[in-house]
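First the structure, then my questions, so here it is.
All protein chains of the complex are present and in place, except for one that has been dropped.
Our next item is subunit A:
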Amino acid sequence: MTSTIQRTLLAGPLALAAALAQAETYDPALVEAAQAEDGTISYYFILGAEANRPLYDAFSAQFPFIDFEVTGGDPLSLVEKILNENASGQPIADILQGGPMEDGIINVQNGIGGFTRPRAEVDVPEEFKFPGEYIVPDYFTFHIAYNTNLVSAEDAPLTLEELTEPEWAGRFGIDLEQIDWFAGMLAYYGEERGIEIFEALAANDPVLFAGAQGYEQMAAGGLPVVANTFSALTVDYIERGAPIGIAVSPFVIAQPDLYIGVANSNNPASTALFFEFLFTPEAQEILAQEVYKNPVVPGVAQPPHLEEALGPEVEKFFVTSQNWGDFEGRIDLFQSLFVQ
């Protein structure tokens, strides 16, 4: 009984405090404008609806008048849909979450992106600010990972150069879907040195795979090392108990997570509100601890199992639209090195 009374007495002030905090974080005019829109953000994302579910739920809890309709698919189908929607004058997508390739086509080639920039963006450290028609509330990284039952932390390779040694011949895998990692490595090493390393890697008999299959092989002990694991999926496997370790390399390829607002969106205010939300401590915490992406707002902890691999002594080299290179050229090169 006492607790019920306490809760009732506290409810009013708490609601008032929440409202004040919201007013401080979000522009009331923007909230009002969002309320006047459809009430649904059309969200295009290659990882589908569930990847960001905690994020959507937290946002909708704060703004119950906004829901999400997520359209998944591969990059080709999502980009194709947006281009066609805009060409036919029937836009649907409000937001596309993607990488340099999507930015290159949607923004650079077709000028489809455009939105109200979030106020909180100015507080992001300079190292996480990237020029372009998108926001970057988080980033992810690519790592060399290994099966801890087969390889000790001391013996684990830390660089691609080490993987070109005879002792790793036929004992490491490469995920062929990670083209961004490949482009990032070439940008880091420089074209000539990069190609030299990749030629040596290709000559060392790597096990080629695509997607989760290689992670499964590594977790099960069929593959001692994978050269280019995607941080969020690797952490997910470790959280499920897989005997996987992440090598602490001198540098890692990092990729900014690009959230592109579509210029002719049907819900520009809701989109802007969501973008504002992404820089709040609450959203940053969700991104790090539940989605396993790296936060950009200072003071928020890194995702689990990545603290050491992304420690202060580890250089983070960002692969962006500016240093990615020619899309088709990169893919042709990747293929000619490993597939053909």
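Operating definition for what follows: a contact is a pair of C-beta atoms (placed from the backbone, for glycine too) under 8 Å apart; a residue touches a chain by one contact, two chains touch by 3 or more; residues count from 1.
In the analysis below, contacts and distances are computed from a predicted model.
Protein name for the hidden chain, per its UniProt entry and selected from "Iron ABC transporter permease", "Na(+) H(+) antiporter subunit E", "Succinate dehydrogenase hydrophobic membrane anchor subunit" or "M56 family metallopeptidase": "Iron ABC transporter permease". When the omitted chain is restored, the residue from A:A49, A:V108 or A:I195 that touches it is A:A49. The chain omitted from view is touched by exactly one of A:G111, A:G222, A:P298 or A:G311, namely A:G222. Summary of contacts with the chain left out: across A:L30, A:L55, A:V79 or A:I144, the touching residue is A:V79. Residue positions on subunit A in contact with the hidden chain: 42, 46-51, 53, 69-81, 83-85, 87-88, 90, 92, 101-102, 105, 176, 179, 207-213, 215-217, 219-223, 233, 236-237, 240-242, 327-328, 331, 335-336, 338-340, in rising order.
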